[in-house]
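Encoded as structure tokens, the structure appears first; notes follow it.
Complex shown without one protein chain; remaining protein chains in place.
Each chain gets a letter, A, B and C, in the order it is written, and its residues are counted from 1.
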Amino acid sequence: MSDVKKVVLAYSGGLDTSVIVKWLQETYDCEVVTFTADIGQGEEVEPARAKAQALGVEEIYIEDLREEFVRDYVYPMFRANTVYEGEYLLGTSIARPLITKRLIDIANETGADAIAHGATGKGNDQVRFELGAYALKPGVKVIAPWREWDLTSREKLMAYCEKHDIPVDFAANKKKSPYSMDANLLHISYEGGILEDPWLEAEEDMWRWSVSPETAPDTPTYIELTFEQGDIVAIDGERLKPHDVLSKLNKLGGDNGIGRLDIVENRYVGMKSRGCYETPGGTIMLRAHRAIESLTLDREAAHLKDELMPKYAEVIYNGYWWSPERRALQAAIDETQSHVSGVVRMKLYKGSATVVGRKSEQSLFDESIATFEDDAGAYDQKDAEGFIKLNALRLRIAASKGRNAS
Amino acid sequence: MSDVKKVVLAYSGGLDTSVIVKWLQETYDCEVVTFTADIGQGEEVEPARAKAQALGVEEIYIEDLREEFVRDYVYPMFRANTVYEGEYLLGTSIARPLITKRLIDIANETGADAIAHGATGKGNDQVRFELGAYALKPGVKVIAPWREWDLTSREKLMAYCEKHDIPVDFAANKKKSPYSMDANLLHISYEGGILEDPWLEAEEDMWRWSVSPETAPDTPTYIELTFEQGDIVAIDGERLKPHDVLSKLNKLGGDNGIGRLDIVENRYVGMKSRGCYETPGGTIMLRAHRAIESLTLDREAAHLKDELMPKYAEVIYNGYWWSPERRALQAAIDETQSHVSGVVRMKLYKGSATVVGRKSEQSLFDESIATFEDDAGAYDQKDAEGFIKLNALRLRIAASKGRNAS
Amino acid sequence: MSDVKKVVLAYSGGLDTSVIVKWLQETYDCEVVTFTADIGQGEEVEPARAKAQALGVEEIYIEDLREEFVRDYVYPMFRANTVYEGEYLLGTSIARPLITKRLIDIANETGADAIAHGATGKGNDQVRFELGAYALKPGVKVIAPWREWDLTSREKLMAYCEKHDIPVDFAANKKKSPYSMDANLLHISYEGGILEDPWLEAEEDMWRWSVSPETAPDTPTYIELTFEQGDIVAIDGERLKPHDVLSKLNKLGGDNGIGRLDIVENRYVGMKSRGCYETPGGTIMLRAHRAIESLTLDREAAHLKDELMPKYAEVIYNGYWWSPERRALQAAIDETQSHVSGVVRMKLYKGSATVVGRKSEQSLFDESIATFEDDAGAYDQKDAEGFIKLNALRLRIAASKGRNAS
Partner (left out) sequence: MSDVKKVVLAYSGGLDTSVIVKWLQETYDCEVVTFTADIGQGEEVEPARAKAQALGVEEIYIEDLREEFVRDYVYPMFRANTVYEGEYLLGTSIARPLITKRLIDIANETGADAIAHGATGKGNDQVRFELGAYALKPGVKVIAPWREWDLTSREKLMAYCEKHDIPVDFAANKKKSPYSMDANLLHISYEGGILEDPWLEAEEDMWRWSVSPETAPDTPTYIELTFEQGDIVAIDGERLKPHDVLSKLNKLGGDNGIGRLDIVENRYVGMKSRGCYETPGGTIMLRAHRAIESLTLDREAAHLKDELMPKYAEVIYNGYWWSPERRALQAAIDETQSHVSGVVRMKLYKGSATVVGRKSEQSLFDESIATFEDDAGAYDQKDAEGFIKLNALRLRIAASKGRNAS
């Protein structure tokens, strides 16, 4: 294990990754570079600096990636109306490619030959980090302490801290959530604890970003979202950067009890797991995007997108953002968005985000054709007969040969 | 037009199809057989008998098809988690194949050589009726009066009624909804009127099957749905037939403001149209079915279903129920459902149907493997390294040749 | 019919379209502009000028479109390894979008309000011409004489010629092929005649572009094809423009009996038809392109392309080149081709085009990994165990619950 000289660690500043710093120094006898990013998880990142220094780290990277995160990862993903297994908005999955990219960039900048992360050996995140790392820097060494060490219980971790003088905030530790959580601007997730029994309802005090629908306001909130080429650029007419759009929608959604999700999902490593998620802004964005597409996107382009979406979602969920298949799918998706512009009006109320209106200068909705009233010849109903006759031809021939009997 | 001897008409008993009876008799100089079905639209069908008799119809078919409708059409469709364009639960589309099948059966029984329907030349329903008819009886003549006649305004219709002594219930006519509506056990739909402007919010008094979320009860309702092989067989432990399940879920959903939908959709005939739908029971069923699948269905079978679904939805929406491609897709879908059994617990509250628990003897969720706690060797975290390494191999080789630079 | 002022006709110079010129002038009392293109059909186009003039046409367009045809239509299509229904290389389908585009361009240049074509009402070509025309110029009037007139037999056509002094080359007419043919640089097609019985083998003297395998040379011909970004740019080291590549491959293929095809295909208008095709160059290109991709394209990108291809082929076959769905698919396909460069060596012999070698600086084939010999640690065989274990996990869990019994 002595061949690693310098390793860049995705460092949260928390206890676990602090232990990892020490363990890496000790086990690999190597220099550790820490990288801490603000991707909207809602915690200060600057305190990580002092903690890393205390652990003897000399190269410390702390970055605000919120703008890049939403603009280059979340937004492109939402152009595809991406949902994994019919429910999950991929809040964790979509943050990994950016973290990985920065880990590799920093490895290149600092001359490090390895990266390390704090994900366990059972989850999807290890896969996402490592696939990305290998795709971006094929010779990199990846260290996943949770797959290597024997600190497999809280007791052993504490003993390790004591032995190595790693300060433990026992107060914080005591009130530690029973859940394994992960947060960024798109969502916060919960796993473990009582959730390991999929029959048990999540406890109300688990949820952190949203009020319950029951305690949400008794009057609805209406908002208008402006889209340009598939992306939201303004809320109620106010132009905002992507990450400010998402922040504001998180607030609006959370205040109205929107975006809670409780599912059992299929992990890439082969097991089912139960997770709860809060994605207030994302839930609103998804419905709004579908609504503006419904008005401005061609039918066959829309259906093609719907057929590609499950694959695209799987690619991202499984960790293949930095892959040729993701780029090919993205090219198709982005190609369809050039006219997806306009305004969507939504009603937020006690857990529901409902579309109530949509308009666009790019609208393909043609009232003069769709109307139940006189259309002044815009549409010739007689065309329908030929349309049906030829579409039915193959079925009629088959039936005339004795097939299709009901 | 004299070559038609007898025509079977899909007859609602309303004014429009009553006019069609007379128009067919007059225009085609043929016998008219009426067929009126109860598919859960919520109106008495028996009164259609007297109306038809008054129009001189001698062969009158009135049938209760609710059980067959839900068992053989709605349920199979829900096994696929079917949603058209991300939103629409296909409430109208799924009723057409059964109506068509009965029209053709009756044509065969009565020796009729034609069928007729009251759908317009702009919509999807004409296509669905006629594709089905040609698939089941290739030589049948289909008459679509709305594509042929010149009774293109309400005034002309009224004049026709007066001229032909067709009784008009002016009271009913007066309070006639401004919307074009269609209902069956799965849903009720609204089109036309102010909905022709997709920016305008639907008026509260348009909705008929559900209370608004605002006026729904302030306390949630919890229910437990029991699935066997993909189908709901019991509510709160009470075994029910499929159509009784759906009736009860419609009541539960409607009482809690669940199942309203307001969309712009792409019709098969090439135009966009705006429709509002209430699908209380279906909305609950969809989420519940996904939840029981999440616990009992294999990952790759589930993903395959997700990839096939948009195509399957399109096939049904476009009217190809009675087609080889629908049967092939159905075979794949049904093959996956043999273990989709268990119980889903849901919370209904002010517009939201939320899954809060699921359990099954067929569960593939393995707590001993998924746990964050000690798994006693059920899963070897070291396997993950090889898994990732080989999945990354193609990306690493590409990167080593200079591709994938971030 | 008097509302058409000027119509642009796709004019071959042959008898049928000459009749159409006259018929349009007479029936629509309008000006006719003729458009004749060389797309490699192997006949002089210049003689069309005198014929058109003789018919009183004043605006005559004659163009050599071979370069544009292959570069902008054939080549992009071959990037997708496009085959319709497993066999057909879309030789006719791919020529229509360009003809349509030029018809519309000329309509715009000459102020014409209509276009006309000589395709029948049973085939795919009418659909392809007209979908393209409507997509490029929505208000255009399309005239399809074969769907309108009563010149439905050869006798009636002759009578019409006589009456209108249209010169008939009786000698040519006499030795007229019994087949309906269509040719361009990509292929020549045959329909009708004895081919209408799909059990009968095509007669040897029907084929025009290729010798029979039996009469092809007894020694194989080897060639090397150089690809850059998915397109062939050189043959045996000689750099050529796309249409010169295709011409030369047609010669090489035809001389070696390559590219004959005899199929029953499904037309978009709902019937099956039997067609024979000669596509010598295209057959070579398809195999060569797959071969260079096999060496340089990532696995998942390749598989994605294979999954998209049938849809892409259908889109082109059905006439939707000028559609958003084709553009989206093309974007995905083109995105994958940036590294598809290198050389393919092929053996041409008596009907077969066989790949015997391929090399590339962009190769992803890594001998050091793939070797059966010692790989010096490039690949750790132990990784395979973890890879298999986790891929098997879902199957093992299912089996442990009693599923999958063999």
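The rule is simple: a residue touches a chain if its C-beta (ideal position, glycine included) is under 8 Å from a C-beta of that chain, and two chains touch if they have at least 3 such contacts.
Small disclaimer: the values here were computed from a predicted structure and weren't measured.
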**Fill in**
Among listed residues B:E109, B:E300, B:E361 or B:D374, the absent chain is touched only by B:E300
**Prompt:** Considering the whole complex, which of B:I39, B:A313 or B:L390 touches the chain not shown?
**Reply:** B:L390
**Message:** Applying the definition given at the start, please give the residues of chain A touching the unseen chain.
**Reply:** 298-300, 339, 362-364, 366, 369, 379-380, 382-387, 389-391, 393-395, 397-398, 401, 403
**Fill in**
Where chain B meets the chain that is not shown, the residues are 266, 269-271, 297-298, 300-301, 303-305, 311, 320, 323-325, 327-336, 390-394, 397
**Complete:** chain C residues touching the chain left out here are 81, 85-87, 101, 104-105, 120-122, 126-127, 130-131, 134-139, 144, 146-147, 152-153, 180, 191-192, 196-202, 213-214, 218-220, 260, 262-266, 269-274, 290-291, 294-295, 299, 302-303, 306-307, 310-311, 314, 322-324, 345, 347, 349-352, 354-359, 363-367, 369-372, 374, 379, 381-382, 384-385, 387-388, 391-392, 395-400, 403-406
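By definition in this document, only the chains that are shown with their structure count from here on.
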**Fill in**
Taking each chain's centre as the mean of its CA atoms, chain B sits from chain C at a distance in Å of 40
**Prompt:** In whole angstrom, what separates the CA-based centres of chain A and chain B?
**Reply:** 31
**Complete:** Check: chain C positions touching at least 2 other chains come out as 298, 300, 390-391, 393-394, 397
